[in-house]
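All protein chains but one are shown at their positions in the complex.
Our next item is subunit A:
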Amino acid sequence: MAKSTAVKRARRTLVWLLVIFIALAGVNTAGAIWGGGTFTPKLALDLEGGTEIILAPKTGGAAVSDEQVSQAVAIIRQRVDASGVSEAQISTQGGQNIVVSIPGTPDDATLARIEASAKLDFRAVLVSTTADVPTTTPTPGLDATPTVAPTNASDLNYITPALEDQFLNIDCTSTAATDAGQAPADQPLVACGEDGAKYILGPVEVAGDTISNATSGVAQTSSGASTGQYVVNIFFNEQGTSEFASVTTRLSGLTGAQNQFAIVLDGKVISAPRTLAVITNGQPQISGNFDAASSKTLADQLKFGALPISFVVQSQNTISATLGSTQLISGLIAGLIGLILVVLYSIAQYRVLGAVTIASLVVAAAATYLVVDLLSWRAGYRLSLAGVAGLIVAIGITADSFIVYFERIRDELRDGRGLESSVQAGWKRAIRTIFASDLINLMAAVVLYIVAVGSVKGFALTLGLTTIIDIVVVMMFTHPVMTLLAELPYFRDGHKTSGLDPRQLGAVYRGRAQFKTPTAAVPRSKQESAGREAARRQTIAERRAAGASTLVIDPPAETETPTRSKGKDS
């Protein structure tokens, strides 16, 4: 029988919900005990404080423009965001320093990601001390169209006696020397290689910000076989492609060290490959002493953007919260008072049915807490005061789904249906509305999460989270509970305090006896469309008025007769 199927399904759904809850709680507990998680979500900068890192530009005397600094801020923000939704704050200080504030104590990986400034340039090699030179493998399919060479950056006249002296005296085994590799872009540079080799390099020919994407992986031969060697693939934008093509055009005609170009990362030569061919498609591949981790790190640094200037960490300090714990507690108390008011209002509006709203809100709140705790452990999500307020409000808005649902059930009751069929028919209409409207919220959440940065991203996560929880709770809790409650005589017979009393809902015109006999017992055809039903249901007043007068203008289907019990289905 249809009725018992609905009840069985409702019971099964509730069991599944319980399973999900136990699983969530279990994962959280396991995380708290073994995985470094906690039972409470982590708090953001404003509530917990954190670490403040001040980065100072390392320019070799040149002035720093505002544009360079704000570009660097944007890039560092992307890198910080890549480590999770922690709502870090990044700003400038005194017009040139960058201040990064991270909640809690950042781990080494996060610190390294921020500090690695990844200022990457390509320079032609003038002189080198190494004989063991790695080679680039140009991507196949080259079109060797020569472009007009720029003023020759491989000209050995760049080497002044002073530069030669610096080159001879530099000690590439000390870390001080590797940090010294700074020079303006249009000047030659003495730099060290990671393997200890020394170089005199020409001016910058291709800047790192012309890289549009970078990937890492194991190199493959043209037949698709793996060579087992880790490489970084660089994809230049249009400007980088043409610049790189002209460099390789010139260098491939030279011999010895001058055939090499150097990839300089933060003043250090990470690779100085020979130029075997002219690369015109803007997709060179760097091979060197990479392993899986180091090739990925380099590719990430290149992809998240090379900073326009290099930075050095000037200071690192713990900072306290700007908002005292009183703010959080006040916020929570305010939320609690608000939710108590919601409870009172629900009871006033929906009587005992209000208890279903309250129970649903409690389930939604519990689910939100568990998921936020989980995200805080796994995805670095942190709650700011604004986030707490947002969650409280979002849970309040969740109540709309229940209200839409209850109002549809009442609409069905007003049409004289029995409770059990009202619940099922009302559900079908309500869920469609709930899906459509929640899809709008979900769309906002997904788009903002993908596109936006900083605290807007955090907001998007909160919005998406509460929307999904809303749908889960209304489908897996509210509706099954209503289905089961509809079986209870208290609700089925429309007790005055149940909130579902047909007499109070104005269904009186059908006569008492009729709503005591649930129409669920009557077999129903499934053909009737919701639309036709809607058109019919909106004319109750007309029908009443029509019944009072002799003038019936509608077709017979519109009159109230026992055929009305022909509902959609259960």
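By definition in this document, a contact is a pair of C-beta atoms (placed from the backbone, for glycine too) under 8 Å apart; a residue touches a chain by one contact, two chains touch by 3 or more; residues count from 1.
Convention: contacts and distances are computed from a predicted model.
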Absent chain per UniProt: "Spermidine/putrescine transport system permease protein", "Protein-export membrane protein SecF", "Phosphoribosylformylglycinamidine synthase subunit PurQ" or "Sulfate thiol esterase SoxB"?
-> "Protein-export membrane protein SecF"
Among A:Val19, A:Ile319, A:Ala379 or A:Leu488, which residue is in contact with the omitted chain in the full complex?
-> A:Ile319
Which of these touches the unseen chain: A:Ile53, A:Val356, A:Leu448 or A:Ala486?
-> A:Leu448
Among A:Ile392, A:Leu419, A:Ile471 or A:Leu485, choose the residue that contacts the chain missing from this document, as touch is defined above.
-> A:Ile392
Spell out the interface residues on subunit A facing the chain that's missing from view.
-> 46, 49, 52, 69-70, 73-74, 77, 89-95, 99, 101, 317-324, 326-327, 330-331, 333-335, 337-339, 341-342, 345-346, 348-349, 384-386, 389-390, 392-397, 399-400, 403-404, 407, 410-411, 414, 429, 432-433, 436-441, 443-444, 447-448, 450-456, 459-460, 463, 504-506, 529-532, 534-535, 538-542, 544-546, 549-551, 553-555
